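Scroll down for the structure; my scribbles are underneath it.
One chain of protein is taken out of this complex; the other chains stay put.
Chain IDs A, B and C follow the sequence of writing; residue 1 opens each chain.
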Amino acid sequence: MNARTLGTKLVGVIPPMMTPFRENGDLDLDMHQRNMTHWEKDELCGYLVLGSNSESAFLSYDEKLRLIETTAAAASDNRIVLAGTGVESTQETIRLTNAAAKRGAHAALVLTPCYYNDQMTDEALIAHFGHIADHSDIPILIYNVPKFTHINISLTAVARLSNHPNIIGMKDSTGDVPRLAALLANASKEFHIIVGTAAAWFPALMLGIECGILALANLAPNQCASVQNSVRSGNLDSARELYLKMLPVNAAITNRFGIAGLKYAADLAGYEGGSVRSPLLPLGGQAKHEIKEILGTAGLL
Amino acid sequence: MNARTLGTKLVGVIPPMMTPFRENGDLDLDMHQRNMTHWEKDELCGYLVLGSNSESAFLSYDEKLRLIETTAAAASDNRIVLAGTGVESTQETIRLTNAAAKRGAHAALVLTPCYYNDQMTDEALIAHFGHIADHSDIPILIYNVPKFTHINISLTAVARLSNHPNIIGMKDSTGDVPRLAALLANASKEFHIIVGTAAAWFPALMLGIECGILALANLAPNQCASVQNSVRSGNLDSARELYLKMLPVNAAITNRFGIAGLKYAADLAGYEGGSVRSPLLPLGGQAKHEIKEILGTAGLL
Amino acid sequence: MNARTLGTKLVGVIPPMMTPFRENGDLDLDMHQRNMTHWEKDELCGYLVLGSNSESAFLSYDEKLRLIETTAAAASDNRIVLAGTGVESTQETIRLTNAAAKRGAHAALVLTPCYYNDQMTDEALIAHFGHIADHSDIPILIYNVPKFTHINISLTAVARLSNHPNIIGMKDSTGDVPRLAALLANASKEFHIIVGTAAAWFPALMLGIECGILALANLAPNQCASVQNSVRSGNLDSARELYLKMLPVNAAITNRFGIAGLKYAADLAGYEGGSVRSPLLPLGGQAKHEIKEILGTAGLL
Partner (left out) sequence: MNARTLGTKLVGVIPPMMTPFRENGDLDLDMHQRNMTHWEKDELCGYLVLGSNSESAFLSYDEKLRLIETTAAAASDNRIVLAGTGVESTQETIRLTNAAAKRGAHAALVLTPCYYNDQMTDEALIAHFGHIADHSDIPILIYNVPKFTHINISLTAVARLSNHPNIIGMKDSTGDVPRLAALLANASKEFHIIVGTAAAWFPALMLGIECGILALANLAPNQCASVQNSVRSGNLDSARELYLKMLPVNAAITNRFGIAGLKYAADLAGYEGGSVRSPLLPLGGQAKHEIKEILGTAGLL
């Protein structure tokens, strides 16, 4: 699939999929497979494997490839498969990206490198993403998530990179709506700005953004899709109401209770979250109780 | 005017007015008067005197009262006059608030105290605003502007304070749209969430917010009003387009060039900015050149 | 007293004095007078009136002058009286500084302006302090306390200002010892770097710094002096031991429990803290209990 064709598929909702582990920390591909079967029936336009919510930071190279393979095999043809392939080293990111391409990923989501954060100047980031895009067998997207990386790629750098034919978009997870507006105004017209959090989903749609990679879509994919459908059909009040109803759920699974909270909420909603990997801690009873209440109030039980 | 009546007037655009100084730093009430005459012809629902853009931090008690008086005298009856009266001390804030009431302010905008920032817990802020509201002759609004105060009042504290009969709303200048959504969802129904930056104006309107206190309205009041009018009449594309067109201007006068930039831009647009007070520095030639270009591109010259 | 003579007096320990208030918030100069009588018997080289620990942010212009007057009258001739006179406006700072001079202050401690923090560039701060020094009847010192101001004046700006004949030093309250070392290396030789927190007192002395303006000196002045005396006489182990013993007390009264904690600890140690002014909250019973324990462990009861 070429960059332009791929771009046309970036319309709708994509879950940054959690990765189910057994209690002993082993990867459980069967659980992942069953989640895929479930998501295939939901209103989604694709999948992101190996995002932040996938606990990618804890996965080995081999585990990453197996997850991509399983995902690509289970995804229906009309759905796009994105794989998170960004690691700290430019060369290693290229290697993983091209291995992901071989396993069936259609495009790669490349995290901003961040360990040597004060060296990650515009110049360094432009060189990094440009070099990866030059050597990648599939189109790439920038992944900007300062909450985890403490790097917030500048508008200038994005504008510049948006002209690269093999860089087709960016997932911006800041939740900073004025920034999304400025990105839309500054990037090239064919560049896809994707909102990376349900906290900004309705406002992003109102700006004209067409795609959301939303942690919330792991457990409430159809509600996320419904917000977008209502906007499309001009029912803004319905869209806003459903968006506001989902906000407390989103806050719980992204900020307050972290990935363990996301997985437990997914369990409650009929998916299979599995355990988290250490050093993440399992949820306590009180946290579970609160999540149950929050999901109940939102009509997700 | 009682709290409920006042609330009905918080619909539309309000400029947080700059304060014109002479080159020697003296207050120039004549320039302010001429600006008022100009703004009276613009599409505004009221005025904020003594906000952050008024360089309130540099004004004496007497200068503050004279500015309130001049503003109230020049404002037409149907426009609301808000005065920024928050200083660090609770007692002193009450004193200034009631003096402002005597000079014609309809309501007071009360900044979160911030110097002893790690002591400004929910408990302290709830006591502070509650005490002021109890002893104020006019309704008050909370003023949340972490960019300057490094305090971001919690949703919990706002929800609690929103039930006080004499606290009628909050100006939130974070530009954090998911936060605005959460504020709307958590505060009491009669509480007015006012967006405090044009960077979030269109998204805020889409959330159902009805009032903006916008630095940009010092020089482009009718453009700000037009965004809201277009939203009301369902012309979302026009609203969004105008909003995006104004974003670079807003960025220039609020972030990049500060109050000196705002004042120079106001000069260019036909208002009278005057000089800034020291320690703020006057603009250099290059900055002036860039602002001129930005305003030109936005069609404001 | 000229700048050079004054400088020779900046050797030893200075308390940034708390300001006692009555329960209703009124200033209690009698309590302050009694504290002065007590401190006069302690081993101190001077006094700072109107620092951050004085709740200066809550004091009126008149209250400030009365506090300076009372302090200057009660201080013995050989002790230096510093007055905190920095407010946001350059002009207003000059006015207060010269009024302080008339009331008996020997030098002024001038806070970095901070409200419009992103405009407080090196250029702006150099102009601000230079202008004040040019127009001040007494020497000035820079007051750098990012914990409250969120401004950390650059080494470059300090080096530049250190050459002004009427700027004789800086109180640096960062507790950042490598920064103190760099300040010593960069500023002019006659410039006095004063450490502004007991958390860094012993390390600062080891760097060759000779003066500390230490909140802890409100209640444990002789212990602070003793650390310095031990260093002077080469008893480094004693100095270090006493410093380490005081650290938990200092953490309690500066970070954990704020000014209310400082005042209560001062009460326990035989001084008169009085009440705090609102919006600061009085201490709860549990906090009082913990402070008592911490002082007991440190041998201050």
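Please note the rule applied: a contact is a pair of C-beta atoms (placed from the backbone, for glycine too) under 8 Å apart; a residue touches a chain by one contact, two chains touch by 3 or more.
Please read these numbers as outputs of a predicted model, since none were measured by experiment.
Novice: When the whole complex is taken into account, which chains on show are touched by the absent chain?
Specialist: Counted over the whole complex, the chain not pictured touches A, C.
Novice: Pick out which of C:Arg240, C:Arg256 or C:Lys292 touches the chain that's been left out of the picture.
Specialist: With C:Arg240, C:Arg256 or C:Lys292 as choices, the missing chain is touched by C:Arg240.
Novice: Among A:Thr37, A:Ser89 or A:Thr156, choose the residue that contacts the chain missing from this document, as touch is defined above.
Specialist: A:Ser89
Novice: Given that one chain is not shown, which residue among A:Val11, A:Ala57 or A:Leu301 touches it?
Specialist: In the complete complex, the chain left out is touched by residue A:Ala57.
Novice: If the missing chain were put back, which residues of chain A would it touch?
Specialist: Residues touching the hidden chain, for chain A, are 25, 52, 57-58, 60, 88-92, 113, 115-121, 123-125, 127-128, 131, 147-148, 150, 255, 258-260, 277-281.
Novice: For review purposes, identify every residue of chain C that touches the missing chain, sorted by number.
Specialist: Residues 175-178, 181-182, 184-185, 197, 199-200, 202-203, 206-208, 236, 240, 243-244, 247-248, 251 of chain C touch the chain that is not shown.
Keep in mind that, in the parts below, only the chains that are shown with their structure count from here on.
Novice: Counting only chain pairs that touch, give me the topology of the graph as line, ring, star, complete or other.
Specialist: Basically the chains just string along in a line.
Novice: Roughly how many whole angstrom separate the Cα centroids of chain B and chain C?
Specialist: Taking the average C-alpha coordinate of chain B and of chain C, the gap between them is 35 Å.
Novice: When the centre of a chain is set as the mean of its C-alpha atoms, what distance in Å lies between chain A and chain C?
Specialist: 50
Novice: Two or more other chains in contact with one residue: find those residues in chain A.
Specialist: Residues: none.
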